[in-house]
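Only one protein chain is missing from this complex, and each of the others stays in its spot.
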Amino acid sequence: MCPSMRAVLSRRTVLDRLLGAWAAGVVGSILYPVARYLVPPDVPEAATATVSGGSAASLAPNSGRIVPFGSAPVLLVRTPAGELRAFSATCTHLDCTVQYRPDLEHVWCACHNGHYDLEGRNIAGPPPRPLTPFDINLNGDEIVISRRA
Amino acid sequence: MSARLRAWVEARVPMQALIDAMRHKTVPLHRYSLWYYFGGMTLFLFGIQVGTGALLLLYYRPSASEAYESVQFIMARVPFGWLVRSIHAWAANLMVGCALLHLVSVVFLQAYRPPREITWVSGVLLLTLTLAFGFSGYLLPWNELAFFATRVGTDLAEAVPAAGDFIVRFMRGGDDVTGATLTRMFGVHVAILPAITTVLVALHLLLVQAHGMSLPPSIERMAREQGRRVRSIPFLPHFVLRDLFAWTIVLALLAALSAFYPWQLGTKADPFAPAPAGIRPEWYFLWMFESLKYMPATIAGISGELVALIGFVLCGILVLLLPFLVGHREHARRRVRWVAMFVIAFVAVMTMIALRIPGEGQP
Partner (left out) sequence: MLSGIVVLCSVAAMSAQTSRQAAEDAVRSDVHGSSGITCADCHAGQRTETAPPRTDVARLCARCHSDPAYMRRFDPQVRVDQFAQYLTSVHGEQMRKGETRVATCSDCHGAHGITRVRDSRSPVAPANVAQTCARCHGDAKRMGAFGRNETPVADWSASVHATALLKRGDASAPTCSTCHGSHGARPPGVTEIANVCSQCHVREADLFRASPKKSIFESIGQAECLVCHGNHKIERPSDAWISIKGDAVCAVCHDEQVKGASTIIAVHQGLEGLSNAVASADRTLTRAERAGMLVEDGRFSLREARDHLIDARVTVHAFAEAPFTAVVSEGVAAAKRAEQTGDQALRELQYRRRGLTIALVVIVGFLAALWLKIRSLPTPD
């Protein structure tokens, strides 16, 4: 084989190798996102129907804590009798965030002195409607809060 | 691959005849050759839709209470979910555009003339299926825009006398747009339409291979006058590599669009809320939507909407049967090009007018 022909052939091989390398790059940049997509994320499903309320053991009787449900707050309460309750923590009067008052043993809104009982019913002050209740289930020690259907 | 391995495979899966046919296939090279790429481009985009669609199916939930949230989940929590979803949405629009360009090029290059009439018919049906894909898929995220656009779109069928109510119920899965509509559109979008499309695409490709690429009459004439054959390039590898080039550009375009103009999700559909201002269908339906607005309430006692509907259907039938009407007559085919230009201008003007009115829309 004469030298120029060899040169032509080797140029072609270089080009093919180059093409192959870049093609592999393109295929890789397609397969990488697909592979990552196929692996399920840490939170395996949309957290709009249910949310974790933390540990049940860490919620003492006659106490409450606020848990985020998406962008809205939910008030998780353990009644003095030991039952778990969950309500929307948005006051039905002017949207302030309510709190659990251990001294009153019920729910209270600091903005205009609104009071709600342990069923979420508005019992005194300006609030015109009860707090929306949420369902609670226990997954071992984990409290699972979900919207009522 | 070693010869023995090839022989082993060939004895069990005979492909050599197909490969030889591909090797011998040529594609004409002339000033209009660029238009040959649009059919394959549409097929490529369909492939992308099937791929991204299958990926979306892994996380999407087709119920009124979960659809929106599942799409939100895909976009926010699934790694590269935003990319898959945006590509699916953008490629849908590009595919409709490509299919339309393919149709327009076939009309102007008169590729529908005998013996390619059935190819044309299958192609027009494929275009209709593509629009149906767009309409059914649009509702699936169950967002405000899609909900009301679907309601308005299916309302149109009410204008049909006698069967109107039945058609509307059939499309909606009930009297109004509800979760039943979502489920129905979902089944249509992921099972029924793909099945029909696969069959028609197979037919369309088979016929294109059987007949070879059509030559525009002017090119044929020029070749005849100059006394030589039209230049052509081999399908493998010349045309295929050029096809790959074009497809890669489209891939890059899709990636860029997804990163710089991600497809918005909007707000969740609320059937009891009033329709927001600026509800309109996707861009490829806008011309119909806009021209309906200019119809008078009644024409000779018949509702204006029904007249327009009949008009659209008649035009559709004419398009479907085009090769049978003018296939053999060169003069008529040349006239068809003027008609086509008028139709394109009308559709373009109507679409632009509809877009001028500010509305909530996609990027």
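Labels for the chains are A and B, by order of writing; each one numbers its residues from 1.
We take it that a residue touches a chain if its C-beta (ideal position, glycine included) is under 8 Å from a C-beta of that chain, and two chains touch if they have at least 3 such contacts.
Nothing here was measured: the structure is a model prediction, and the numbers come from that model.
Participant: Looking at the full complex, which residue from B:Phe166, B:Phe245 or B:Phe342 touches the chain that isn't shown here?
Facilitator: For the chain that is not drawn, the touching residue is B:Phe245.
Participant: From the list B:Arg6, B:His211, B:Arg231 or B:Lys293, pick the residue that touches the absent chain.
Facilitator: In the complete complex, the chain left out is touched by residue B:Arg231.
Participant: If the hidden chain were put back, which residues of chain B would touch it?
Facilitator: 26, 29, 72, 75-76, 82-83, 231-234, 237-238, 241-242, 244-245, 248-249, 251-252, 255-256, 258-260, 262-265
Participant: Tell me, which residues in chain A touch the chain that this view leaves out?
Facilitator: 12, 15-16, 18-19, 21-23, 25-26, 28-29, 68, 70-73, 93, 96-97, 110-113, 125-128
Basically, only the chains that are shown with their structure count from here on.
Participant: Hey, which residues of chain B end up touching chain A in the complex?
Facilitator: Result: residues 55, 58, 66, 69-70, 72-73, 77-81, 83-84, 248, 251 of chain B touch chain A.
Participant: Under the definition above, what is the set of chain A residues touching chain B in their complex?
Facilitator: Touch residues, chain A against chain B: 26, 30, 33-34, 36-39, 41, 43, 45-46, 48-49.
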